[in-house]
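Right after this comes chain A.
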Amino acid sequence: MESALPVILVLVKVLLVIVAILTFVAYLTLLERKVLGWLQVRLGPNRVGPWGLLQPLADGAKLLLKEEITVSGANRIIYLAAPLIVVTCALVPFAVIPFAKGLGLESIFGQAAAKFDLNTGVVADLNVGILFIFAISSLGVYGVVLGGWASNSKYSLLGAIRAGAQMISYELGLSLSVLGVLLLAGTLSLVGIVEAQDSVWKWYVFRQPLGFILFLIAGSAEIARTPFDLMECENELVAGYQTEYSSMKFGLFYLGEYAHLLFLSALMTTLYFGGWQGPILPPIFWFLAKTFFFVFVFVWIRGTYPRLRYDRVMTFGWKVLLPVGLLNVMATAFVYTFWRQYMS
Partner candidate 1 sequence: MLNSYLPVLVILLVSAFIGLAIIVLSTVLARRTPTRIKLMPYECGMDPIGSARRRFSVRFFIMGMLFIVFDIELIFMFPWAALYDKLMFFGFVEMLVFVLVLMVGLVYVWKKGALEWE
Partner candidate 2 sequence: MENASFPLLSLITFIPLIGAILLLILNRESKTLLRWVALIFMLADFVVSIAALGWFDASSPNMQLVENRVWIADWGISYKLGIDGISLFLVLLTTLLGPIVVLASWEDIQTRVKEFLISLLILQVGMIGVFVSLDLFLFYVFWEVMLIPMYLLIGVWGNPARRLYAAIKFVLYTIVGSLLMLVAILALYFMAGQSTGTYTFDLLKLYDFAVPLKAQFWMFLAFFLAFAIKVPMFPFHTWLPDAHTEAPTVGSVVLAAVLLKMGTYGFIRFAIPLFPNAAADATWWICVLSVIGVIYGAWVAMVQVDVKRLVAFSSVSHLGFVMLGMFAFTSQGVEGSILQMINHGLSTGALFLIVGMIYERRHTRLIAEFGGLSKVMPLFAVFFMIFTLSSIGLPGLNGFVGEFLILLGTFKVYPVYAVLAASGVIFAAVYMLWMFQRVMFGKVTNPKNLGLPDLSAREVLVLVPILVFVVWIGVYPNTFLQPMAAPVKKFLSHVETKKTAVLNMEKAKKQTNVGQAEVAITSLPVENRR
Partner candidate 3 sequence: MITLQHYLFLAAALFTLGAVGVMFRRNLIVILMSLELMLNAVNLTFIAFSRYLGSIEGQIFVLFIMVVAAAEVAVGLAIAVAVYRQRGTVDINQVNLMKW
């Protein structure tokens, strides 16, 4: 019992987080449709439940009951594993996102909470948090590419390859834009980064404006949101790598996508907007508020911008994002040095 206790506690914490994420994701779909509806001056889902609040459940049930088709000529195992990979890689990174300062528990089962290091507002406070995130999200590309490849369909394959190329290209920009923040914070731990932004003017969005913009762009390309959703653009590639997926396997891709969106927003909050830091109200509130604000921003962008051309996307990633990102890092480093040397 003594040794199993931490595991159980962790399990509880993890389950809580996961359930929360899944719920958020479910309602994220509704949110997006609603917001898009309003943006396009229509109502959006409004039949199932009041204001369509039960719509996600209905969607889920529908997907669950749909006939499952495994396309002929597909590589079954990989075909099946791909959505799993996508979902897992979308959920796991949440482990390092600090959602609150602490859980505020005094004791657990009569034991000092601190003993298990469980009182933190994060599932796992890794000292290499950022690296962990990039590592896991790189793995996510496998899900996409393998799924497309295993489908034995030309559209799937093309979509998957496009997706893969785009994701890896923008991953560079993403990592590069984060570097500025890391440099200023002096740590790779997200908890540490959040703790460093203890007042509004210390939010990194103000110290790293260029970095933030780069992060926003690279981030939306990374999760393949409009205007970067080339990999599944209906008019060229049907549904990209998901073309041959149906039923809940498709649902998992879908889940993964929205989990990614949520994650990116949370990460943005953490890195640039002080995470759970905020006055008066409990940290968890601030965290969620900021996160959902960014979710809204992403939806807003989707409703506003047209889709880009693929070659432009790729060219932009390599020819603009990468050099500018490098420049940003070096400039940050230089200014920081200068500032530390002469200003303080």
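Candidate entries met the following condition: all candidates are chains of the complex that A comes from, given by their letters.
In this section, a residue touches a chain if its C-beta (ideal position, glycine included) is under 8 Å from a C-beta of that chain, and two chains touch if they have at least 3 such contacts; residues count from 1.
A quick note: this is a predicted structure, and the numbers were derived from the prediction, not measured.
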item: Selected neighbour of chain A [touch, this complex] from 1, 2 or 3; value: 1
item: Complex contacts: residues of chain A adjacent to candidate 1; value: 6-7, 10-11, 13-15, 17-18, 22, 63-73, 80, 83-84, 87-88, 91-92, 94-95, 117, 123-127, 130-132, 149, 151-158, 161, 164-165, 168-169, 171-172, 175-176, 179-180, 182-183, 186-188, 238, 243-244, 247-249, 251-252, 310-311, 314-315, 318-319, 322-323, 326, 329-330, 333-334, 336-337, 340-341
